[in-house]
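Yeah, one chain of the complex is gone here, protein chain that is, but the others are all in their spots.
Then we have chain A:
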Amino acid sequence: MNNTAQYDVVSIRNDFPILGKQIHGKPLVYLDNAASSQHPVQVIDAIKELYESGYSNIHRGVHQLSQDATKAYEDARASVRGFINADCMHEVLFTSGTTDAINLVAQSYARPLLQKGDEILITHMEHHSNIVPWQMVCEQTGAELKVVPISDKGELEMDRFAELLSERTKLVSVVHVSNALGSVNPIKTIIDAAHAKGVPVLVDGAQSVPHIPVDVQALDCDFYAFSGHKLYGPTGIGVLYGKEKLLNAMPPYRGGGDMILSVSFEGTTYNTLPYKFEAGTPNIAGAIGLGAAIEYVQKIGLSAIAAHEHGLLEYATMELKQIDGLRIIGEADQKAGLVSFVLDTVHPHDIGTMLDAEGVAIRTGHHCAQPVMERYKIPATARASFGMYNTFQEIDVLAKAIDKTIGMFA
């Protein structure tokens, strides 16, 4: 509609078979990308090809298929490294997702280090997966969880962050882009402030990597976590980036095969990075699918995707604001990818059912961020979240469907 003239959304859509589907006789309008995105044929084919002609267990086999699969798996790691600009391959750990990655840091990094009186600093806009692992480790160690409040607009209160960051803080764990509000947090500022006090920072990048180019070295973050399934890749695969120095000092998270060099009943020698943290047979197809997804995203170009989605966000915000009785939750100056909203007269759950009848898939509920709901004194929101393949026409369908919903409940 504006600066995205060269952006060929039609040919992108043609790469995603599911987008041609009809729901209740209406063309699917998929606006639930923050929960999970869809898959281009390139990802589906990579997985299909693996299972049809290249599959075997990895790392231990001398036979050809095992070597091929190992290469494909490690190529995927190389793709991830390039994508986030990690310094080296072994700083990229495959996990089962963001949740798994955060738990790994909580148990392997924080738990051995934390003592009574220490603090972990998170924010009020975290996903449950960046709250509960810290509550668990606090319970285990006697450390305390501190929470940076958020403003009515949905921005972090940075002066409160500065106050809460203290010599007791042992780790800051913060979401890059909020899945409930869309706010993009000033993580570079946060990382610099924390480092000035010698405090490492974990960034929950589940919602950022699909929308914002991320360079972990430029950010200088200590850990960065994300999931494949929000990045047009498969479920059950995710990434923990960690600085080599920190990862080397950490004990393994899980014990088993692959994470060892040698095992005897007298003692076991752990494998080197990244294998020390990849116990057991990993999600081979998942990693390869993620590698293919990253290649696809890079082919389109994350900057181009970001610009397109920003256009969608602005257009959707403008359209939805014109609807009487609709209130947008989360109006941070810096936002990415999604609009959370409530209606005066219709509960989000009913909005979800009504929109579904029009083929429009959105998410309703607390979005695994109950503290955010409590902060704005609402039980739930309806959330439309955008991906690289969404169009301005789809926003029109969304707006019209909301209008109809309000009409029916009037």
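In this text, contacts are C-beta pairs under 8 Å (C-beta built on N, C-alpha and C of every residue); 3 or more make two chains touch, one makes a residue touch a chain; residues count from 1.
Rule of thumb we're sticking to: contacts and distances are computed from a predicted model.
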Of the listed "Sarcosine oxidase subunit delta", "Zinc-dependent sulfurtransferase SufU", "Fumarate reductase iron-sulfur subunit" or "ABC transporter ATP-binding protein", the name UniProt assigns to the chain that isn't shown is "Zinc-dependent sulfurtransferase SufU"
Full-complex touch with the removed chain, picking from A:32, A:91, A:309 or A:358, is A:358
Per the whole complex, from A:20, A:149, A:325 or A:379 the residue touching the absent chain is A:379
Across the whole complex, the chain not displayed is touched by chain A residues 24, 346-350, 353-354, 357-358, 364-366, 373, 379-380, 401, 404-405, 408-409
